[in-house]
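Every protein chain but one is kept in place in this view of the complex.
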Amino acid sequence: MVRQELQKLAVYAFFLAILLIPMLGFRSASFEPDRALKIWGVFVGILILNFIVKAVRGGRAAVEAHKEPWTERTRERISRIPRLYTIGGLALLAAVYPLMANNYMIDVGITCLIYVSLGLGLNIVVGLCGLLDLGYIAFYAVGAYTYSLLNLTFGVSFWAALPMGVVLGMVCGCIIGYPTLKMRGDYLAIVTLGFGEIVRLVLNNWDSLTAGPNGLFGMKRPTLYYPSFADGGFSWVAYYLKSLPALYYLILIIVVLTIVGVRRLDNSRIGRAWIAIREDETAAELSGVPTTWNKLLAYALGAAFASVAGAFFAAKLSYTNPNFFLFMESCIVLCIVVLGGVGSIPGIVVAGFVLIAVPEIFRGLENYRMLAFGAIMTIMMVVKPEGLIPASRRKRELHATDPHPHEESDGRDR
Amino acid sequence: MAVTAKSILELTDVHTYYDNIHALKGISLSIPEGDIACLIGANGAGKSTTLLTISGVQPAEKGEIRFRGEPIQHLRPEQVAGKGVAQTPEGRQIFPRMTTFENLEMGAFLRKDKAAVAEDLEWVFSLFPVLKERAGQLGGTLSGGEQQMLAIGRSLMSRPALLLLDEPSLGLAPKLVERIFKTLLEINQKGTTIFLVEQNAHMALNISRTGYVMETGRIVLTDRASALLENEQVKKAYLGE
Amino acid sequence: MDLTALLLQQMVNAIFLGSIYALIALGYTMVYGIIELINFAHGELFTAGAFIGVIVLSALQQAGWVESHFVLTLIIVFGLAMAYVAVLGVAVEHVAYKPLRNSSRLSALLSALGMSIFLSNGMMLSQGVSDRAYPQVFGLQAIEILGARITKGQIFIILLAIALMVALQLFVHRTRLGKAMRATAQNRTMARMLGIDIDQTIRITFMIGPALGAAAGVMVGLFYGAVRFDMGFIFMIKAFAAAILGGIGSIPGAMLGGLIIGVIEVGWAAFLPSAWKDVTTFTVLILVLYLKPSGLLGESVSEVRV
Partner (left out) sequence: MKKAAIIGLCLVLMWGTTGMAMAKTLNLGTLSPLTGPYAQDGTDIKQGVQTAVEVFGPVEGFDKVEVMPGDSACDGGKATMAANKLINSGANVVIGAYCSSATEPAQIPLMEAKIVMITPASTNERLTQKGYKYFFRMPPRDDVQAWSTVQFLEKKLQAKTVALIDDKQTYTAGLAANIKRFAEENNLVKIAAHEHITPGDSDFTAVLTKIKSINPDAVYMSVYQPEGSKMIQQVRKLGLTSAFITEDAVYHPKFLEVGGPAAEGVYLTFAKAPDTPERQEFEKTYKEMWKVDSVGSYAYYAYDAAMMVLAAIKKCGTFDADTLEKTLRENTWQGVTGEIKFDDKGDRKLAHIVWIVKDNKFVSYWDPLTGKDL
């Protein structure tokens, strides 16, 4: 096993290493060994990591009798720990985090949580319904701009703007969803990508409404109201959630509510309909699942969650700009969903933290961290395509019965 | 079973899985050179899987497959094809955006002897004259029967020693089926061994010398085809009598 | 500038841009046709080609070859860039896509995305964040036809692009390997049963597609004068749109799609508010896909798999 892996590794190393020489280190006529060495360092490190992971995995697989992946066993082991214990521990950790962290760490935490809630929302579209969406960040933008504009022009508070943002997000979801209903697979991907870009460009070009590339500034932070009995009278006093810990708790609540919502959806009739659509749309339609309606619903609900996150983001920064909603952001959210394990809520939570916090930790390494990020992403997919914590249900579904005995390696002959 | 000639294909205790599904549960069979053998059985018995396993498309997990005495169970489909095994799979699998002519050409992909290929092309055209008429037409636009003929013709273009045929009669008019089976006999007379998988058991057993009956991943009956035609069990289950 | 000259000039602009998009789109469409995967790293392979071009061209210029052996210089530049990127394409395929051939599409897509980030950052680290100037070997002079100006470089680039596309079409339809590629794209299992080594076929696809992209990269450098590590992204999106518009998997479709995207972009920017140029491109794309989901020259939708 190890020998085989080593051989494979040698081929890998040959292909990438020899070939990357001209790219890594040569400029015109000069060769810069210093620069090259650093890049090579990252490269070699990743190869070694790849090798270790594969060897460990291979070793375990050899011990295992049949095709059962080792992740399944890890999962089982995890599930043997009382759930309450795990969840309670995590909740406690999340709750006390701001007490032991400084502002920067809290800020990173907030960003992670924003992305987690985005990932959970996209999970509905990609994970549950199986629709590849590359323009998801557009709904995030819709939420952010809805709150910003309502707050700046009409002074609408965060809580009042939130439902409006959600409704608008859902409407946009349907608008984007509708023309894509007939499409499948990669066509869907490009259309959603196109929509995402269109939304950003409209925000950037519609100067009279959105202030164009200048962005909007000065939105109020979310408020809490508490009763005041001063001067004998009764009135509500607004308390602005300005401090980072307060914002942290707010987004934490949003994430918890999102998790609860997604879980309930997952286990509902709708959730089953989505899964049916994901596994085989034609079959789902034939067995009476209203696919059109369910797909639109998936888009709308996914958009609603993103819209909430967007409103929070705008309120937190008190600033928004079309450049915050680039295609790359959609990619990052998609990475969170897939890396975490499509359809798996704990996976997405972990992936959200890993993808946002870890690059932040290594920010000092500047661009080398992005180099490693890309490589690790590829290797991660090659080694563990089902994600960090694969969804148990999806696994069961994928392995219990296979509807297409001729599937093998290709899509054509299905 | 009386095996007189030496066998061209031998399967010994072959097991195949689709993920967790145990599709072939220990198949053993042996096909003599120059024979027409057929495999009959109900839907989902594993007939097509047997052919795909021989071709290496759905590799065997366990067991041995020997072609002319040489083990081929570890070979990839393209290598199996290189040994002289051609398959006309279920559903014809014509290349839809290639012309009839190009489809036939693809059949001879591995052959370098241009003159012989041209000869075989003429032979295929003589077997199925309609293909000559349709030579410039895209494969996807042919009728079902024409596609079946094209699929068989394409397999013949590799001048195979062993031709695996999966349901050549599926979805075709009875008259056409008769013609195709007649052609199969003609092909066999030219020296190609044929291993046939059929639902149309009557037809298949009629032209075959050896027959195998499959049930849920196992071969349950092996005999001369003529004997199987008389077998009460077979009559009841597969011949609709 | 009279109207004829203006229209003619804009047409030249559109055809030029369109042929570059078409060349890049070909890479997408070929790869998609054969393994049904959007090669997200294609934009980076294109950029890599441009960088190899600038490295080689600068070196040759220093050696004085541009003056003494102009044609040979161009051949070397294009040849080396295409050859290098062809091998790089195979490397990418081997490392990032081949192990995932049996996995879900999402995993493959992400692996491709990872490769794209890796290559893009690798190029940034090695080639720097700022532009690299491309030696302007064609100069700034232009030929005037009916008031429209076209530079020698443009003529050369358009001709070369057409030549490459014709060569590709001939390769795919006339040669054994080309036919194997088409067969594999149409029905992989059957192709294998006929003795086609699909690993090799896929490898060849990953050589030709990126090589064409690399040629486009050098062309971009030669005409626009600079390359940068992140320039692949914007070309990628447009070329990707072109490939889908023409019907992904179809080689003539990619060429047509590239030209159409070029015409739309130039046409819109030329006669209508230019800020909305990209919005229009995407809107047209969505409309076409809505009305004809398989793209203009694509296979019918029933054959398109999720």
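To keep things simple, chains are lettered A, B and C as they appear, and every chain counts its residues starting from 1.
We take it that contacts are C-beta pairs under 8 Å (C-beta built on N, C-alpha and C of every residue); 3 or more make two chains touch, one makes a residue touch a chain.
On a predicted model such as this, the values are computed, not experimentally measured, just so you know.
Counting contacts over the entire complex, the absent chain touches A, C.
Only one of the listed residues, C:Gln9, C:Ser111, C:Thr201 or C:Ser250, touches the absent chain: C:Gln9. Contact with the chain that does not appear here is found for just one residue of A:Leu150, A:Leu193, A:Leu296 or A:Ile389, A:Ile389. For subunit A, the list of residues touching the undisplayed chain reads 74, 78, 81, 86, 89-90, 93, 97, 101-108, 111, 204-205, 207, 212-215, 217, 244, 313, 317-321, 323-324, 346, 349-350, 353-354, 357-358, 360-361, 363-364, 366-367, 370, 389. One chain is missing from the display, and on subunit C it is touched by residues 1, 6, 9-10, 13-14, 16-17, 124, 128-131, 133-134, 136, 140, 142, 149, 151, 154, 220, 224-226, 228, 230-231, 233-235, 265-271, 273-275, 277-278.
We take it that only the chains that are shown with their structure count from here on.
Chain centre most remote from that of subunit B: A (centre = mean of CA atoms). One finds 49 Å separating the Cα centroids of subunit A and subunit B. Remark: subunit A and subunit C have CA centroids separated by 30 Å (rounded to whole angstrom). Residue positions of subunit C touching 2 or more other chains, listed in rising order: 186-187, 189-190.
Residue positions of subunit A with contacts to 2 or more other chains are 406, 408, 413.
Across the interface of their complex, subunit C is touched by residues 55, 57, 76-78, 80-82, 86-87, 89, 93-98, 102, 105-107, 109-110, 154, 158 of subunit B. Of all the residues in subunit C, the ones that touch subunit A in their complex are 32, 36, 38, 48, 51-52, 54-55, 58-59, 62, 84, 87-88, 90-91, 94-96, 99-111, 113-128, 186-190, 233, 237, 240-241, 244, 248, 275-276, 278-279, 282-283, 285-286, 289-290, 293, 301, 304-306.
For subunit C in complex with subunit B, the touching residues are 176, 179-180, 182-183, 186-187, 189-198, 299, 303.
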